[in-house]
Structure formats: C-alpha cells, structure tokens
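One structure, as structure tokens, below. Some questions next.
For this view, one protein chain was removed and the others were kept in their places.
Entry: subunit A
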C-alpha cells in the first residue's frame, strides 16, 4: 500500500499510523526479515527499514548497537534491498531510513530504481536536508519514491515551509532536540511542532518520532499526530532478549501494545 493510502486508511478508521523501525540485517538478514514481518503482523502499519551505517549521528545507542551487529555480520546495501523485497512481498508497507553516504556510493539514480523495484514506497533521510538533496529529489521523483525529510523544533518557519514543500508521503517531525531512543516522557515540544507543520502543509501527514516506547506514549502522540514512529524500544526487544524466539515474542507484544496505543489516541 502507498504511504498516502496507508495514512488515508488510518484516518478513515479514526486513528494514527504506527511506524516501526528495525535495522536491516540485525542480527542476521533472515532474522531481520522475521522481525519485520512479525512487527507488521502484530500491528505496525509501516515498516521502516534502517540501512545500517558506520556513523549514525542521528541515532542513539540502541540503534547504533544493532547497526554495528548487522555490519559486523557482513550486511551489505544489496542485502537491505533484498530484505525490503521480502518484507514488501508479504503485503507490508515499507520505507527505508538511510544516511546519505551509502546511497551516494551505490549511485543515486540506480539506488532509487532498485529501491522502487524492491517495493519500498518511500525513503527517510536523517542527514540529508533538502538544501543538499537536488540529486535525490530528482531520482525519487523519477521512480515515484516518497521523500521524507526531517523537521525539528529548532527549524525556523522558513526552513520548515521549505522542508515540507520537498516532502511527499509524510514528514518526520523529531519530537525533541536529541537523537533516537526511548524516553520516559513524551516531549512537550512535539505538539507545537506538529501544529506548525499543519499550518504550513495542511494535507501532508505528520509522523512523530524520537522517544516513544510504550502504548501509553503512542496514544499520547497519536492524539496530535498522523503517525507514531517507534524504533529503539522495538529494537531493544530483540537486542536484550536471551534468545531470538523470546525477542520475537516481545516484539510482537510491544507492536500490539503500540498498535492499541495509536487507536486509543484522539486524532487531531
């Protein structure tokens, strides 16, 4: 399903979209596919596949650890594309989150082509701002891939308007000034940021990420955002489990809890 259709469907159901993130190849290629399919089955509407990168400056310790494990096991960019293909084939909506250098190294046009043919619908670029994204925007448009850039509480109105104008699919609102990782409370900056985005782009769905890890927090964010993005808390289910079977059980349980959360919120 396209990003637009996924958000449209959730809206029709009076709820928010749940986006769940998992690094490709963590802890192995096959296990990451199992994790992602489990997440989708348990209620994640969108699977955000993160391409493991050696220097993930926007990510906290959990995602970095998982990425390091995947890289140490030898995961390649082409494996990430295979994983996307396998997960998309189950009917899940898949987007890719990736730092920029691996894409530039692969070849921007070739990557957009291969990403589209693997079945991904969009790509999130945490360290690529629209100012530097000319080549990516052209390639994404050529292959009809949705472009998700990030906005932050520190973004000026001018930058926020410029950024959302360059997004297609949804925009990623970073709920607080910081890196990825679950936190004990939801940022108080997030509702204001979402309101500013809506004022600039009333029709663009807004996903809120950074710091959400429980069903209650998901409900809190779902009350004002179109999408709730969860990464570290889900990854920790696998990272901290004594074995993979337990990890996948926990992953399903948390996905289900979060899915309930996005249905308990009161969409704006």
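By our rule, a contact is a pair of C-beta atoms (placed from the backbone, for glycine too) under 8 Å apart; a residue touches a chain by one contact, two chains touch by 3 or more; residues count from 1.
By our rule, contacts and distances are computed from a predicted model.
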Hidden chain of the complex, named as in its UniProt record, picked from "FAD-dependent oxidoreductase", "Transport permease protein", "Tryptophan synthase beta chain" or "Response regulator": "Tryptophan synthase beta chain"
Touch with the omitted chain, as defined above, among A:60, A:247 or A:261: A:60
Touch criterion as defined above, residue of A:73, A:129 or A:223 at the omitted chain: A:129
Chain not shown: contacting residue from A:26, A:149 or A:224: A:149
Those residues of subunit A which, in the complete complex, touch the missing chain: 53-58, 60-61, 64-65, 68, 71, 76-77, 100-106, 126-129, 131-132, 149-156, 159, 163, 174, 177-179
